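Removed: one protein chain of the complex. Kept in place: all other protein chains.
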Amino acid sequence: MSTSPVTAAPLDPVALRADFPILGEQVNGHRLVYLDSAATSQKPTAVLDAERAFLTHANSAVHRGAHTLAAEATDLFEDARAAVAGFVGAAPQQLVWTSGATMGLNLVAYAIGNASVGRGAPASARLALAPGDEIVTTAIEHHANLIPWQELAARTGAVLRHIPARDDGTLDLDAAATLISPRTRIVAFTHVSNVLGIVNPVAELIALAQQVGAVTVMDACQSAPHLPLDLPGLGVDLAVFSAHKMVGPYGVGGLYGRTDVLEALPPFLTGGSMITTVTLDSAEYLPPPQRFEAGTQPVGPAIGFAAAVRYLDAVGLENIHAHEGMLAARMAEGLRDIPGIRLLGDAAGVERVGLWSFDVDGVHAHDAGQLLDARGIAVRVGHHCAAPLHSRYGITASVRASAALYNTVDDVDEFLDAVRGIRPYFGVE
Amino acid sequence: MSTSPVTAAPLDPVALRADFPILGEQVNGHRLVYLDSAATSQKPTAVLDAERAFLTHANSAVHRGAHTLAAEATDLFEDARAAVAGFVGAAPQQLVWTSGATMGLNLVAYAIGNASVGRGAPASARLALAPGDEIVTTAIEHHANLIPWQELAARTGAVLRHIPARDDGTLDLDAAATLISPRTRIVAFTHVSNVLGIVNPVAELIALAQQVGAVTVMDACQSAPHLPLDLPGLGVDLAVFSAHKMVGPYGVGGLYGRTDVLEALPPFLTGGSMITTVTLDSAEYLPPPQRFEAGTQPVGPAIGFAAAVRYLDAVGLENIHAHEGMLAARMAEGLRDIPGIRLLGDAAGVERVGLWSFDVDGVHAHDAGQLLDARGIAVRVGHHCAAPLHSRYGITASVRASAALYNTVDDVDEFLDAVRGIRPYFGVE
Amino acid sequence: MNDLDALYRELILDHSKNPQHFGLAAEGEHSGTSYQKNPVCGDEITLRATVDGETITDVSWEGRGCSISQASASMLADLVVADGLDRPAARELVDGFREALRSRGTIELDEDTFGDAAALSGVSKFSARVKCAMLAWVALEDALAKAS
Partner (left out) sequence: MNDLDALYRELILDHSKNPQHFGLAAEGEHSGTSYQKNPVCGDEITLRATVDGETITDVSWEGRGCSISQASASMLADLVVADGLDRPAARELVDGFREALRSRGTIELDEDTFGDAAALSGVSKFSARVKCAMLAWVALEDALAKAS
């Protein structure tokens, strides 16, 4: 795919906005211009309705009861799993429910930690880490795909290494080829950085990892809502995403796993509904995905999540990608023309999602964001849970505008107009 | 408190039922008689409305944005924390959001595991386990309060011991006094067993644990929806509960912690929003409760949870307890009169919540449950995630009927009538 | 006949009270044994199949569980042993049974092929009970795979 192609049939965001009641709200006397979807997306009525319909007509404990309501709830819950799995090209049993991407990444890190202290089945030994083994991540990760690996390294004696990024925000694949070595056991990387918006060369990273037999872990938080995904086709071993960034509910996410990898992974959370036999002193565990789903699952949110992926599918991921690419291009053009604005990760010729982070010379991000907010424009300010990446650019915070399928050209133009006013307002020439 | 006291003003379940639309459903041609609330409760319209109102008017990333919507969402989210904390008598900063009770118990077990391998602050060392240290739980626990301790014991070399139960379902406190010794570092127990319904002598267990300086962990899943709780007053160190059993949403729960214990506990899940400083190689962590809340929290469910505890408070926990006690007494009387029924945990003179599990001589629990289901009566059959307790009674499965505030005397009477028909239907005399 | 009575036909209650081929036969050189468990209710079955080349010469089992799971095991053993099925036929039988049970009441098991087990047709309307009825059939599949 090329940069911001408008190959697919254009999507009509104005029509879609009717599905998102919150977008009709007024903020500070202005219409809401919501450009913070990378933090959390808004949710269409179809998602809210699906969850409510479940809770008012079929709610009951799943996988535990034999009564009619429980059977109905179980069927709906498993249909939801199939829908979300299908959305990323996977089979239902390859999709583990999590409470979100952060939990999904911790699940993987802790399960590997458990394998490293001899827990799990004989097959789990292949995932065990020993002192001196290496975990490779990148310099542009969200804290959720960084700190769990720091902690795993600290617990196992493994060494954590980072693929560096270039000034333009692209990953240095040459350095990656050197860093990823036979000592490498895990390669963890984000598909799209939540600060830079660049689609990373994940196929290349997976190929490098496969050459040395390392397990690959992909953070798909910022790609799943915006690009068509085929995770089995990509060949990644494990990948995570969060419903709340995908026009879905809070409290649920997905962990995709290759069948053999999931089967080798020891349990993480333990408790009810993930066991076959339990005595007072030991337990045996179910196969995936149930092995990783201890306790009552987020049933309502899962039903809503299925409605969300159906909604995205109905709009069409190609259409969404094209529309957001168009908005991103318009944003970038506008921002580049404004004096004192520095775009983070302004690499040429790369595929992108619809987000840009930037620094305003002489004005702190918090102050810049405040000015936009006064005009009803919601953007995010701060380090966006990617502090090391900001340090690399010599700043502690930036402003981030992130678009979704429901944003319009007007949204972008109002945003640009407001950004033009930032330095003048604060008397920075 | 005495056994099933009807001291408080009686509650009118018929009036309350109007708040729970699902209770108006027909199942197999009969009105739904929902007696499976110990698995998951039904949710009143007020809870659904609260979540929807949030999602359609204020939804936005909490604790991360500076824009107006984000500030509003953060305020509502923290108000929800204060409401849920207040419900168990705690201060807001003593309440950690979890995805449910199972996750809460795993959080505690893994955080102690982390302390045991030297993670956390210097204060964390007091929580570390060494080989030979003992973890004491009971023989009547839900798998969620058993397997995490088995796994923690296996990872640390600690020894897991179990306080036995008597045939009548009561815990053997004499045995507990012997088992809990200076080697004991953790005492984990349920407030109310989800199979037996007996309110355990938790104050006595806490006193025994305090004498030897052990940390106490209480599973309040089956008490929080049914009894007034004052966790700080009880003196327990840590306690967990799940919203979905408390007329609240799926996907959220609470971990209460004494301030000094939470402060000593190292992080469990790591990622965004729980850190102060992050470099590529290490991270520093926020104080509780944020230290334990990595990543996007279940914001919508938390808002719904607050509405749920407000609902329970408006009805009054004393009223609920009295009403459910009355239903439980009526159930027990009826069941004891039916030939071939054996009640599990039929101890005299103990305080109870509104649930009973029983065995039907000559009829498997699945078959018994099926017969009830054909009459629209939803009960649970199986081992209810307490397999060792069932083994102790020489069975693999039982039938459980569990009541909530919205159940009526008619519900109980229809249930009893159906139970009377079980053995005749299957030709067992 | 209402759904419940269709689920608990007389024949099913009979088999569950007088299970056929109950009690494991001695392990032989050409036998395979499978242990299956329903984690929700703890129901379990151990089934042993003995083969002579492609022919199944014996099926026996032991276990405890609900009337559906017990009757299903009894009926299956009866059927395989009485008809002296070979492996491919047994595999086809299991596939056909699984398909009917998952059909939510749209496929009836025919008596010519399934014998007494045809009485289990009613189970397919009760999705929570499909696992109970399948337990023995999954065990047979597994036992045959292990038998050489």
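We call the chains A, B and C, going by the order they appear; numbering starts again at 1 in every chain.
The rule we apply is simple: a contact is a pair of C-beta atoms (placed from the backbone, for glycine too) under 8 Å apart; a residue touches a chain by one contact, two chains touch by 3 or more.
As the structure is a computational prediction, the values presented were derived from the model and not from experiment.
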Which displayed chains the hidden chain touches across the whole complex: A, B
Which residue of B:275, B:328 or B:419 touches the chain not shown here: B:275
Candidates A:93, A:210, A:259 or A:370 - the one touching the absent chain: A:370
Given A:383, A:400 or A:423, the one touching the chain that is not displayed: A:383
Chain A, residues in touch with the chain not shown (by the definition above): 28, 364-367, 370-371, 374, 381-383, 387, 390, 396-397, 425-427
Chain B, residues in touch with the chain not shown (by the definition above): 63-67, 70-71, 74-75, 273, 275-277, 286
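The criterion applied here is as follows: only the chains that are shown with their structure count from here on.
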Of all other chains, the one whose Cα centre sits farthest from chain B: C
Chain B and chain C: spacing of chain centres that average the CA atoms, whole Å: 38
Gap in Å, rounded to a whole number, between the CA centres of chain B and chain A: 31
Centre-of-Cα separation between chain C and chain A, whole angstrom: 45
For chain C, residues contacting two or more additional chains: 40, 126, 129
Numbers and ranges of chain B residues touching at least 2 other chains: 28, 366, 370, 381-382, 387
